[in-house]
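Omission of a single protein chain aside, the complex is shown with its protein chains in their original locations.
After this line comes subunit A, so read on.
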């Protein structure tokens, strides 16, 4: 694959980076890859800010001697949000501070989901992903239906045309049903996660 830095750099005696950029862009075809207009994504609501005073952060550790005597690799962080009672634990990385950051953002998401329900960032993101997936499935089905249609057309070139049309209608109906099924499935998944 061609990467921008592997392109030959044309220098016209000036080291001004702007000339380089303009040349670079002029080499590219000035048209988008798709013909559908790119719609700006709906902005998500701002992240919820959680008051530090509401949080109880603890580093989970075993009992017994500590310090130099042992070398524990567990750096789990647990945060309790007092007003809502939500508890989040994170041990994804080996770094305490990283774990704390992750736990904080997870907690913010959870608290927001509890407060706002469908209008929270997580729910909106899940909804957007679900829609995208549904449209992808739909497009895929349409594509294979058309392919099948062509194939069927070649096979049934000697047959009569009316029968074919009936077939197409039947297929279409099936596809719709399946699509609906797929949608239901994904929405259930979205809820469960």
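Throughout what follows, a residue touches a chain if its C-beta (ideal position, glycine included) is under 8 Å from a C-beta of that chain, and two chains touch if they have at least 3 such contacts; residues count from 1.
By definition in this document, contacts and distances are computed from a predicted model.
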| item | value |
| --- | --- |
| Name under which UniProt lists the unshown chain, selected from "Mitochondrial N(5)-glutamine methyltransferase MTQ1", "Coatomer subunit zeta", "Exosome complex component RRP45" or "DNA-directed RNA polymerases I and III subunit RPAC2" | "Mitochondrial N(5)-glutamine methyltransferase MTQ1" |
| On subunit A, residues whose C-beta touches the chain left out of the figure | 52-53, 56-61, 63-75, 91, 93-98 |
